[in-house]
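Here it is, the structure, as structure tokens.
All protein chains but one are shown in place.
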Amino acid sequence: MIFAVIMVLIVVGSVVFHFLSPWWFTPLASNWGYIDDTTVLTFAITGAVFSAVVLFVAYCLWKFRHQEGRKAAYEPENKRLESILTALTAGGVIAMLTPGLFVWAQFIEVPEEATNVEVVGQQWLWSYRLPGADGQLGGADNRLIGVDNTLGVNPDDPASGDDVIIEGGELLLPVDKPVRFLLRSIDVLHDFYVPEFRAKMDMIPGSVTYFWITPTKTGTYEILCAELCGTGHSYMRGMVTVVTQEEYDEWLTTQVTFADLAS
Amino acid sequence: MADIPHEASASAPPAEIEEMELPHAHGWWSTYVFSQDAKVIAVQYAATALAIGAVALVLSWLIRLQLGFPGAVAFIDAERYYQFITMHGMIMVVYLLTALFLGGFGNYLIPLMIGARDMVFPYANMLSFWVYLLAVLVLVASFFVPGGPTGAGWTLYPPQAILSNTPGQQFGIVLMLVSLILFIAGFTMGGLNYTVTVLQARTRGMTLMRMPLTVWGIFVATIMALLAFPALFVAAVMMLFDKLLGTSFFMPTLVEFGEQLSYGGGSPILFQHLFWFFGHPEVYIVALPAFGIVSDLISTHARRNIFGYRMMVWAIVIIGALSFIVWAHHMYVSGMHPYFGFFFATTTLIIAVPTAIKVYNWVLTLWRGDIHFTPPMLFALGFIVTFVNGGLSGLFLGNVVVDVPLSDTMFVVAHFHMVMGVAPILVIFGAIYHWYPKVTGRMLDDAMAKFHFWVTFLGAYLIFFPMHYLGLMGAPRRYFESSDILLMPESAHALNAFISIVAFIVGFAQIVFVFNLIWSRKHGKEAGGNPWRATTLEWQTPETPPGHGNWGKDLPVVYRWAYDYSVPGAAEDFIPQNQPATVTRETPA
Partner (left out) sequence: MSAVLIFMAVLALGAGWWLSRQGLLAKPWLQVDAAGTLAQSAEPRQPAQVGLGVFLAVVGSLFALLISAYVLRAEMTDWQAVPLPFIVWPNTLCLIVASLALEWARAGATRGNLGHARAGAIVASVAALAFLAGQLAAWRMLAGGGYFVNSGPAVSFFYLMTAAHGLHVIGGMFALARTFERIWRSDGTQRIRLSVELAATYWLFMLFVWVILLLVLSGWAGEFLSICGQILSGSGLT
């Protein structure tokens, strides 16, 4: 009896909490509104299922609680009922999965016009490399890392010289221009995560991973490392600022290139 | 008189094994310590698992202290924090849940429920426990070596796990890997026993489809564990090679604080594949026994046959098989080939269907039942709420694109605690309240049980439900210091403090449970042989607690399925499995 009431309270409380809680997605600053939409759709479907199941349990607990003279029904199975429920579940799963897969297809397909930005993670610092005037990043390898080449850029690659190197500083991105982040790591696994952009991906020493976004809102956002990378993991933060194209161009001229550093 | 329609069983009853010679104990040592009696081994397993689990519980308090009140306790620095979360996770998943469900409940219940005298290889069974104990001791020893236990996170991802900026990289990680290897070796000896006992030692009449779902759950989980643990074994051995012999299985070319290490070319992703090839089945290794046990608890205490028994069995088998092809949903943002996302998202969401069927059938068993609010039933109901909640949040994480913002956040932490922490542990409590009378002959105290239930269940829900929303906001997991994250408002820190306080209360409430276990051993109400009026064989033993060999002179013979509750026309509201049909109407023509 009490239990039935508490079950109802759990459902009501959870739903009220969901709508009233101040904790929700941070305001979106990239093109991945579809991810938010898919999440909200999943909330709607799963919330409805949770409420229905728990409320039904509450009803059963109240209606079929032990009382003098009650006897349970003997019904080993009910094919029809089970088939209907299975079909409904399958329908719900398809409703969530289908949009999810479509959005994933977009997520992994980088648009042609995206500019490359290399992000390099190391314990516990973010560095960046931007293609210079030639629009191309030179090659890089962890074996080439030395005192004067901390990111392991290949000095023999003609595309390397004009690459802009930002070590431990702030990254700027032009608004409304698609960016492909190329992710490298120097030591252990890291994960480049800006909650406002929604996207994230691990960085693996020895390989290059990627994801893409289009920043849609100017502002400054915090970069968090989202893969445990040693004792300093929670201090591995950085800043990314989305600015207008003019501001971006101006900022770019003040940065040093790989050739500058080498000389 | 039972006047339901019946027919002779279609499939042949399984073979009866020849009466086994039991290695009878001669004296105190071989009765209570080096015992080969599965029931004693079960209690040894359970006691060890609960003891090491208590350590993990204390670790969780320390973690919550830091998260709720950062800096309040100077003793907790970043190194210790990562050691705590690592050991908490590993102990809970492997050394508590796996060991307790399979080593504890498996050992006690399999022989009794299928009408066997003991496990088929009693000596290996005993050895299994001692190797497990050794594994636990090695694990505990890592707290006392220089540098302390490893702080690599329970996933032990290389390269970080064996490098110098991770705590315990000198000895802790080695002891961790050795302990896992021992655990797997010990488990394999036990697992062979559980599997072969179910296959070969069922008593006459006990067809597979007459087995209680508890046995089904443990049986399938054991087979999965036997096949999945080798993946962890291989990963652990290869990491030991990398650590101790300087090979580069997992270690790529890397530069650690300006110094080029001698490793090169290895693949960290390879470790992740191996780890999750074990790690995902592991979730179901814990869940399937819980599914089985909770089915029996609900059926018994609602006095109603489990609804859709066949579907329940098929679902267990299908879930067990499917769980081997979903592992990479833990790796959506690991940098593996992005096309894998399509495949693994699909398989993962497909597995939701048989799981949902199980939930419906538990709920439909309550429907039109005769529900007794006994402690086991309370815990079973708590399981339904938390499991449905945690299962549904799994649909967020399984759906690859929704997982992208949520992975590695507190949402994941909340999800897996709800679904494979809280839910199975509620089942463990329910199961202990249910079978304690058989183990000791006395009931656990009802009032203490109810107090224990309400604090644990409501507390756990208050801890983990709001935690999802922190993750939604973007709060990352495994952060020693989260008080200065820009996106977290003051209210989020207040929520963290609230969660911590509830966690302390829930933790302390477990003292009542432990006290109840000890107190009732002497002072509990006499239980009798079958206090819950249940149908399954373990309640039909000639003695309670059952003696060595379980059944006295003759093995029981099984005439019906395990769920004849409230059969129309029957005198009582349950008919034990070893009660033959009354054949008044079947006079030969």
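Order as written gives the chain letters A and B; numbering starts at 1 within each chain.
We adopt the following convention: a residue touches a chain if its C-beta (ideal position, glycine included) is under 8 Å from a C-beta of that chain, and two chains touch if they have at least 3 such contacts.
The structure displayed is predicted, hence computed values, not measured ones.
K.L.:
Of B:309, B:513, B:532 or B:574, which one is in contact with the hidden chain?
P.N.:
Hidden-chain contact among the options goes to B:309.
K.L.:
Could you tell which one of B:265, B:489 or B:552 touches the chain left off the display?
P.N.:
Residue touching the absent chain, from the options given: B:265.
K.L.:
Would you mind spotting which of B:332, B:480, B:513 or B:559 touches the chain that isn't drawn?
P.N.:
Of all options in B:332, B:480, B:513 or B:559, contact with the hidden chain holds for B:559.
K.L.:
Just one of B:321, B:447 or B:494 touches the chain that is missing; which is it?
P.N.:
B:321
K.L.:
Just name the one of B:227, B:350 or B:487 that touches the chain not displayed here.
P.N.:
B:227
K.L.:
Mind pulling the subunit B residues that touch the left-out chain?
P.N.:
2, 4-18, 120-121, 188, 191-192, 195-197, 199-201, 204-205, 207-210, 223, 226-227, 230-231, 233-234, 237-238, 241, 245-249, 264-267, 269-270, 273-274, 277, 305, 309-310, 313-314, 317, 321, 324-325, 557, 559-561, 563-564, 580-583, 586
Quick note on the criterion: only the chains that are shown with their structure count from here on.
K.L.:
Which whole number of Å gives the spacing of the CA centres of subunit A and subunit B?
P.N.:
30
K.L.:
Spell out the part of subunit B that touches subunit A in their complex, as residue ranges.
P.N.:
4, 78-79, 82, 151-153, 157, 159-160, 163, 165-167, 252-258, 260, 264-269, 302-305, 307-311, 333-335, 338-339, 341-342, 345-346, 349-350, 352-353, 356-357, 359-361, 363-364, 366-373, 378, 381, 384-385, 388-389, 392-393, 395-396, 399-402, 404-409, 458, 461, 465-466, 469-470, 472-474, 476, 478-482, 485-487, 489, 491-492, 495, 563, 565-568, 573
K.L.:
In the complex, go through subunit A and note every residue touching subunit B.
P.N.:
Residues of subunit A touching subunit B: 3, 6-7, 10, 14, 17, 21-26, 32, 34-35, 38-39, 42, 45-46, 49-50, 53-54, 56-57, 60-61, 64-66, 70-78, 81-82, 85-86, 89-90, 93, 96-97, 100-101, 103-105, 107-108, 122-123, 141-143, 145, 147, 152, 183, 185-189, 191, 193, 195-196, 198-207, 209, 222, 224-235, 237.
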